[in-house]
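Of the protein chains in this complex, all but one are displayed in their positions.
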Amino acid sequence: MLDFFNSNETIHFIITVGSMLLFTIGLYGIFTQKNLVKVLISFDIMESALFLFFIGLHYNFGLVAPIVDGSDKTFTNMVDPVPQAMILTTIVIGLAVLALGLSFGIEYFRLTGINDISKMNELRD
Amino acid sequence: MNLKKEFRLKHIVLSLLSSALMLSILGLLSHVKTNLHKTVGDIVLSLNMQTATANAVTSVVTFFRGIDTVGEVTVLFLATTGIALMLSSTQRTYKKVVHQESFILDIGSKMLLNVIVLFGVYVIVHGHLSPGGGFQGGVVIATAFLLLFLANPNMKLKHSILTLGESLSGAAYVLIAIISLFKINILLGNFLPHPVSQIGELVSGGIIPIIYIIVGIKVGSEMSVIVEYFVKEDYLKEVPHA
Amino acid sequence: MSLGYYFLLPVIFSFLTPYFRKLGTSALRGSSVFLTFILFVQTLEYTGVSLPQISQFSVAPPIGIAFVLDNFSLLFLLIFTFSGFMVSLYMLWYFKANDNTNETRFYVFFNMLLAGSIGMILSCDIFNVYIFFEITGISSYALAAYNKDKLGLEAGIKYLIIGSIASIFIVFAIMLIYLQIGTVNIGLIAQRYSEIDPKIAVLIALMLFIGFGTKAELFPMNFWAPDIYQGSSSHVNGLFSAIVAKSYLFVFFHLFYLFGLNTKYTLLIMSLGAITFLVSEFTALNQKDIKRLFAYSTLGQLGILFMALASNSSDTISGALFHLASHSISKLLIFLVLGILISKFKSTKITIVGDFKSLFLSIVLIIGFLSILGIPPFSGFIGKILILKGFALSHNYIAIAFILLVSIVEAVYFFRLIALMLDKKRTKTSVPVGFVNYIVLSVLAILIVLFGVYPSLLTHYTDLATNALLQPHSYLQFALGVGL
Partner (left out) sequence: MNSIFLLLNLLPILFLYQFGGDLHVSLSLTKEFTLSLSQTPLGTFFAYLSLISFLLVTIAQKSKKTSFSYYALQFLLSIAMLAIVLAGDFITFFIGWEIMTWSSYFLISKSSDIDTKSLQKYILFSLASAFSLIAGMVIAYSFANSFDFNVIQNSFHTMPFNIKVALIVLFSLSFFTKAGVIGLHYWVVDTYSKAPDLFSSILSAVMSKMGIYGLFLVYGHLVGYAELKDMFGVILNGTDFGYVLGWIGVITSIIATFKAITQDEVKRLLAYSSIAQLGYIIAVIGMGTSFGVAGAMYHTLIHTIIKLLLFINVAAIVAQTGKNKFSELGGLIYRTPVSFVMLLIGIIALAGMPPLGGFASKFMLYNAAIDSKFALILVGMLFSGAASFLYCYKLVYGIYLGHPTSKDLETQKEVPISYLIPQVILALLLVATGAFPGAFIKVINPILIEFSLNTIPYTSMGVMQSAVGNFNGLFIISAFVVIFVFILLLIWRIKSKAKNNLNRFDISYCGEVPSKNTQLHYGYGFGTDLYRIKFVNAILKRSSSPFYEALATQTKKTAGLLSRMYYGNIHNTMIIILLFFSALYFIGVN
């Protein structure tokens, strides 16, 4: 019965549904939350969902991490390394943007005491 | 009350809509092919032996998609500069936090610092052999400094050294790219000898471990700076602008 | 010189900025001028070389990443490096006149803004384009918030939030592309785009459209843009308008034509462009803030560009590219002049246009205004008439009527400003211009007039660029690593 979980389709289905659920949570956060920190967290949740989705779908059953050890020196039967490298890059970028956004938020809060993005409306017609 | 109801209604409608959207996208994603053949990754795997790097992800990050990593390092550098722009200023003064000098905390954190930094260096240096690398190791090093800040809020980092590490490592990365252009006429090419027989050894892979070490220094110093700025925000004496 | 220098040189200059600062402020300022000058001269050299040109990083594409320069990107490269050079010269004056700002970090962001925009138009790898997109993005967030005042920070936060949304859409699209085709090389994607399951192809196209359309300030996604312009410094606005918006526009239409989306979505983008134009020109009528006013004007011009670039006909696109170049120069000129006025009057009300007394500034400002309005003998006229001619040749009379009718609305506020400038009843204060600015502004103004009276200087490149855009065979070949 557990073989059911050992098929590619099942794993990919679970990962897709799970990551999209996570994405929906992020989306809900963007739709409803107005606190700058929460909005940034929502973005991070959405990004994480995408990372999970992307990495997860590139895992096929029976593949191993793309690292050779001493004994077997061939790169076969391994997962695709390019998505992993791309996700690594995207994570760092996401972190950079998040940190920058937080620093903006801190400074703005210090100046005005506002952390609600819908109340940041000094710039308007 | 009415207003609140309206807001709730808006929330419900929006969340329903987002769920509908995601359900629909989910339905679409079932069309996504999951067992692709002949992706770039497959070609990379087949070519990876030539780079003499045991970790294929590392070779992709530093070599096959090397310019991505230059960009990534730049992004981190820009973010650090931006944070420094926001959170540092001559007007800011930090209050001396009175904290209990605890012998165990003091000595323990300093001891752990060495261990964590050592671990970080290990992760960086073995980036081409095992999971890990410059980014991961750099962040590990930054956590060591975070530990110091937690133990002693009055601590200060030497910014000149960090700036030196950050600037010079970044410049070194770019210089490697340019030297490679002169040596083998390809930007960011692997111009150091990297015999395939050495695969799995510590000195292997030509420029790949060197790049990861540079990235490690850069990420380590930048993350430490970021950590310091955010931690120090807690101990700000007065509001500089207001 | 390898194309890679376009990215690597600004990066190394940015990394070494703290040390230039230690050598003194003039070394810092000089380094940026030197850098942009080198890039500009290098670009001028490429105008005489047979294109496309390619230079690879590490491994040849499609496995690795390469920079490909074809005639389409050359035009943008010329605009970007030239604008960058002009702004770096202008900043020589700016930081002397406003010595309360810390300039060291400004140069970091400025160099990387330029490098990111250039990278976006050169890279032939869509994930690499995303990285440059973020580099440009982060630089522009920081530049928007650079003054650290309330308005600047608000602009920075808003820009950052919008940028995050756009980047999520783009990352999603790139991931779906990789899942479907297994590559991120633009050449390969363009070849195999038709193989994608049609529904997912639509989803990818939509996500790219939303991602780049948001950043390129297309109508229902551009409600943030005026806020950003209002909060930022004026010369930063010049950069946003002349370089950043144009680079997103480049990627938008590059992918639009390469992926063969032009057959399906032409009408959608043309009508959205038209709405952008209409709404922003009408909205501009009511503005009290000069920077916000020109933000709307920029949006309006981008609307015209969207209309014309999506039109699928080579005449219109050639005209649109001419208009794009002319708009970049004119808007840069206007924003730089406004920067001088704002730093003098410490106000951003539109009345500052009527308060200064300087014949030179008035003349160059009026030249900029008339050029954007499309009045001969300035460059904007040639762009506008080429676009209209293109629409006429494809018998799209509705577009012609639309552009001309809304242009009258545009004229209302431009001439209101000119009337303010000419109003003799206002008390006028003389404004110091600064030696460098005389050079910068007169070069820009002379270019506007030159392209107006001798347009074949520029139409030569726009025609080549149009061909490169509509017949991308050679670009695709190079993107797959043929030229190596």
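Labels A, B and C are assigned to the chains in the order they are written; within every chain, residues are numbered from 1.
Here is the rule we use: a residue touches a chain if its C-beta (ideal position, glycine included) is under 8 Å from a C-beta of that chain, and two chains touch if they have at least 3 such contacts.
Predicted, not measured: the structure shown is a model, and the values here were computed from it.
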| item | value |
| --- | --- |
| Omitted chain - touching chains that are shown | A, B, C |
| Touching residue (missing chain; options C:Ala27, C:Val41, C:Leu267 or C:Leu404) | C:Leu404 |
| Absent-chain contact - pick from C:Leu388, C:Val431, C:Leu447 or C:Leu469 | C:Leu388 |
| Touch criterion as defined above, residue of C:Leu267, C:Val412 or C:Ile446 at the omitted chain | C:Val412 |
| Residues belonging to chain C that touch the chain removed from view | 157-158, 161-162, 165, 169, 199, 202-203, 206-207, 209-210, 214, 220-221, 223-224, 226-227, 279, 282-287, 370, 373, 375-377, 381-382, 385-386, 388-389, 391-393, 395, 397, 400-401, 404-405, 407-409, 411-412, 415-416, 419-420, 422-424, 454-456, 459, 463 |
| Residues belonging to chain A that touch the chain removed from view | 27, 30-31, 34, 39, 117-118, 120-125 |
| Positions on chain B where the hidden chain makes contact | 14, 17-18, 21, 24-25, 28 |
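Note that only the chains that are shown with their structure count from here on.
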| item | value |
| --- | --- |
| Separation of chain B from chain C, taking each centre as the mean of its C-alpha atoms, in whole Å | 30 |
| Gap in Å, rounded to a whole number, between the CA centres of chain B and chain A | 15 |
| Junction residues of chain B, two or more chains touched | 25, 32, 34, 39-42, 44, 64-65, 68, 71-72, 75, 78-79, 82, 86, 241 |
| Residues of chain C whose C-beta touches two or more other chains | 127, 131, 134, 138, 141-142, 145, 148, 178-179, 184 |
| Interface residues, chain B side, partner chain A - complex | 11, 14-15, 18-19, 21-22, 25-26, 29-30, 32, 34-35, 39-42, 44-46, 48-49, 54-57, 59-61, 64-65, 68-69, 71-72, 75-76, 78-79, 82-83, 86-87, 129-131, 135, 199-200, 226, 229-230, 233, 239-242 |
| Chain B to chain C touching residues, read off their complex | 25, 28, 31-34, 36-44, 47, 63-68, 70-72, 74-75, 77-79, 81-82, 84-86, 89, 163, 166-167, 170-171, 174-175, 177-178, 181, 186-190, 241 |
| Chain B contact footprint on chain C (complex, rising order) | 2, 4, 7-8, 11-12, 14-19, 55-59, 62-65, 102, 105, 108-109, 112, 115, 119, 125, 127-128, 131-132, 134-135, 138-139, 141-142, 145-146, 148, 176, 178-185, 197, 199-200, 203 |
